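Heads up, the thing below is written out as structure tokens.
Excluded from the complex is one protein chain; the other protein chains are retained at their positions.
Let's look at subunit A:
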């Protein structure tokens, strides 16, 4: 290999910053490449107004109609009448492109970014479909009119961000937990695993416990006023009268309480919980929006344990499939399903990322479980201690790649898109 001459024309250079968008199930991160954290983190769960409301506001063009119809960012958190909350991603990949396009447009407008001049880097999970890649590029080139674009695999970005070309990436997101082997910067698809036993699932487990304890989960927006009460005393509050607030909106607001509980209360025991081992968790106080506060001890451990043994924590009226795997089991399965030559590399370079992995004690438990299951292999877990780095790991990876002058040779230009067509690019070339 010899020194390569600079590309005849590279996009971006140093003057024009690259835009990076990472679209996750619950949050979308948007910002400029080269920066440490995204400029903007907006909820991917956005509001959709019922049609009749739109017609009143809409007297100009189609675009205003579209923008008015969707409520993105702060306005999606307002209890607007008849606003349904959408979950545009299913199984970690985009299912509702209309909504996602609106989120992108909203965020880029907030950044005051003229997309015609900035290359756009997008992240994607490794199980993304060809049709979805095509659609993402189509929006980038046709609607946003970016000069160049690139899709980067989030697992690869996370591995690189940890300084590893060879790694086993355990990404615990809100909707999906995935385990992806990366060897020399390339994803090994066959042994990769994923499951739904991730952040949102843990939220539901928490809800199950709270409801069984008879706790009122009235979200903040519904509360008009409340009185301070002693710990353990029943709450004293009055509700606001809000007409036509949808169930999906209330559900989203309740899930915010659950997430807060998850972040501040949940803890993974260092060894598996069994009837004999109940673990020890100090009591901690949690205050609900109603003003009610109480202590939690064992529940803090048992809720989190469900991520490791989903089969033992079924929901009422639901059966857990035999194929259900906890986080550690998935890691072990993936290593065992990988080629013998790379197993040692993978076990020695487990990278844990994703907001869901921030549950206290989670990475230590994975490390212990895997060490025990794979005797003979040296297990080593790397997890960023910085919370932001874990929550936005894939975005940060995209940010660094996008800021490299050298990386610009890999961009797909608008011209290439127009000349060769999306099918060619997605199927034959870069984004396969």
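Just so we're on the same page, a residue touches a chain if its C-beta (ideal position, glycine included) is under 8 Å from a C-beta of that chain, and two chains touch if they have at least 3 such contacts; residues count from 1.
Assume contacts and distances are computed from a predicted model.
For the omitted chain of this complex, the UniProt record lists the protein as "Cofilin", which is one of "Trafficking protein particle complex subunit", "Cofilin", "UTP14A small subunit processome component" or "Protein LSM12 homolog". Within the whole complex, the absent chain has one touching residue among A:312, A:364 or A:416, and that is A:416. When the full complex is taken into account, the listed residue touching the unshown chain is A:159, out of A:159, A:266, A:352 or A:366. Against the chain not displayed here, subunit A makes contact via residues 1-9, 11, 36, 148, 156, 159-166, 184-185, 345, 348-349, 382, 389, 396-397, 400-401, 403-411, 413, 415-416, 430.
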